[in-house]
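Here the complex is missing a single protein chain, while all its other protein chains stay put.
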Amino acid sequence: MIRHNPRLFALCLAVIAAVFGAQFVLAGYPVLALTRILILAVFAMGYNMAMGYAGMLSLGHALFFAAGMYAAGMASRYGAVGLPVAFGIGILGAAAVSLGIGLLALRTRTVSFMIVTLMFAQVGYLLTLQFADVTGGDQGLTLSERGFALGPVAVDMTSGAARYNVAAVVFSVVLLGLYALTQGPVGRLFAAVRENPERTRMLGYDVARIRLAAFVLSGTVAGTSGALYGLTFGFIGSSFAEFRTSIEALLYTLVGGPGTLLGPVLGTALMTVLIDRLGGLTAAYPIVVGALLIALTLWFPKGLLGTIRDRWLPWLK
Amino acid sequence: MAEVTLLETRGLTRRFGGLTAVDAVDFRLSRGEVRAIIGPNGAGKSTFVGLLSGLIAPGAGSIAFDGQDITRMPAHRRVRAGIAYTFQITNIYPAMTVLENAAIAAQSRLGTGSEAAIEAAARAALAAVGLSDLETRRAGDLAYGHQRLVEVAMGLALAPKLLILDEPTQGLSDAEIANFIAVIRRVAASATVLLIEHNMDVVMALAGRITVMENGRILAEGTPDQITRDPAVQAAYLGGAS
Partner (left out) sequence: MDLAPYLLLAGLEGLVEASVLMLSALGLSLVFGVMRVVNVAHGEFYMLGAVGGWAIASLVPDHPALGFALALLIAPALVGALAIAADRGILRRIGYDPEATIVATIGLSYIIQQVVLMTFGPDARAVEPPFYLNIRFPWFGYSGYKLFIVAVAAVLVGALWVGLRRSRLGLMMRATQFDRETAQNFGIPVGRVYSGVFAMGAMLAAVAGVLIVPANQAHYLMGHDPLLMSFVVVIVGGLGSIPGTIAAAVLIGLSDGLMSVFFSPTLAKIVSTLLVALVLVFRPQGLFGKAETRA
């Protein structure tokens, strides 16, 4: 794998080094913003597994983000488990939900698939409102468990530096894991299903199962991000399950480049920074998002890294 | 010599609306042979191999392959069982490299464990069809004749027991056809080959036996010699075609 795409591997290592190095240069608010970027980048990378690599454009990934967040958050709040266990429960919860939804939604394709995933996600969002006495609904829930022991080291999640490094570790593990997966036979198989499902079937593959695997992987990574977000900031709420969350994953991926490993990371960073800069004009935020969605589909459907890949750097995939 | 049956159909039938495309066909293929199916357009040849490969579900009858009943087996499992199928209209991954095309086929057989083993198998298949020099090219950028060879290489990378080729030489130049015949001769050393073909020169150069179809039924079957001398075949097909 490493010998297969050494330049991309080197770039991933450079990104990880920059992430860990950044905290020695920056301090205060930028570290908090970067923590959010790292966590949301994991979400976008997960989304990209289905949308970019396997060609399944979902409009419902808010559901998997929220599944991870609620499974982890509820376990932490009601289950009397430590944060690492709650994190694991969050990941498992997202995997279970994406498996269930995948089995249903993958009976449809393209437009129907987009609408079905959107509707299931909407059901999830409404459920968090309906059972507000447990989930906190719109108001959300704050989580009181704010630290854990890592062997002899006590990690205090109220500290900005600790949060940043936890997020950076999870981000790095996900990035390297997805590198291994996408740059080898599995990634090739996802691309084969995306490019030509009929031919892939006639090469002996069960296309439905490959799609399901890609979808569950995608939802699980998205849920990992949700679990991390909730536990890191000590808050879970219905707003994360809204349609807007699904659109954010789509937007980050489209900006950076669907089907490129680092595209969603770049897209998340750019969009988050852009939105922070627009802080004074918060009212304009939806207009920027809307205009970007239109502009990207019109003129830039491959996103930044996708365009660079097609023009100059074919290894950037 | 002892002939081992590789594939056998009994009463295989498929109707489309009022049309019986394949009509109660009993067909037997021996291991190691190169068999050509010929017949006029609409004779049911493509439907018949579609039934064998699992692309089309049969209406009635049975198919046995390598000692097991595969009548209800889904297409992708038939490929794993050893039946490779190449499409009549070139069907590859145009956006991927030639090597990646062959690698996807190879990993179907080898699993996703070892990338090195997959690449080696893919390169061997490309070498067998003479495409080694083009392995880093985008498959969609190749000339049509080369794309057909990519398709054959994908079939070979599966290391099939039976390779089904649906009109493989359609649209190829004379030089490409000569090369193609040489490729298939090499393939035939290790696999059984079933091809649908309109070009009688290709059929005569490759086929050990020929099956003639007409109106969804088998009209005649035999060696090339027997077939060319068969009066029914001459009347129905050879007389009109060339």
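To keep things simple, chains are lettered A and B as they appear, and every chain counts its residues starting from 1.
Just so we're on the same page, a residue touches a chain if its C-beta (ideal position, glycine included) is under 8 Å from a C-beta of that chain, and two chains touch if they have at least 3 such contacts.
The structure displayed is predicted, hence computed values, not measured ones.
Enquirer: If you put the missing chain back into the full complex, which of the shown chains would it touch?
Expert: For the complete complex, the undisplayed chain touches A.
Enquirer: Among the options A:12, A:59 or A:305, which residue touches the chain absent from this view?
Expert: A:59
Enquirer: Considering the whole complex, which of A:27, A:119, A:134 or A:173 touches the chain not shown?
Expert: Missing-chain contact among the listed residues: A:119.
Enquirer: Give the residue, chosen from A:105, A:178, A:214 or A:227, that touches the chain omitted from the document.
Expert: Missing-chain contact among the listed residues: A:105.
Enquirer: Taking the full complex into account, what residues of chain A touch the chain not shown?
Expert: These residues of chain A touch the chain that is not shown: 57, 59, 104-105, 107-112, 114-116, 119-120, 122-123, 126-127, 129-130, 247, 250, 254, 283-287, 289-294, 296-298, 301.
In this text, only the chains that are shown with their structure count from here on.
Enquirer: Round to the nearest whole Å and give the separation of the Cα centres of chain A and chain B.
Expert: Spacing between the chain centres: roughly 44 Å.
Enquirer: In the complex of these two chains, what residues of chain A are touching chain B?
Expert: Chain A reaches chain B through residues 1, 4, 184-186, 188-189, 191-192, 195-196, 198-207.
Enquirer: Taking the touch rule as given, give the residues of chain B at its contact with chain A in the complex, in rising order.
Expert: It comes out as residues 53, 55, 74-77, 79-80, 85, 87, 91-96, 100, 103-105, 107-109, 112, 115, 118, 154, 158.
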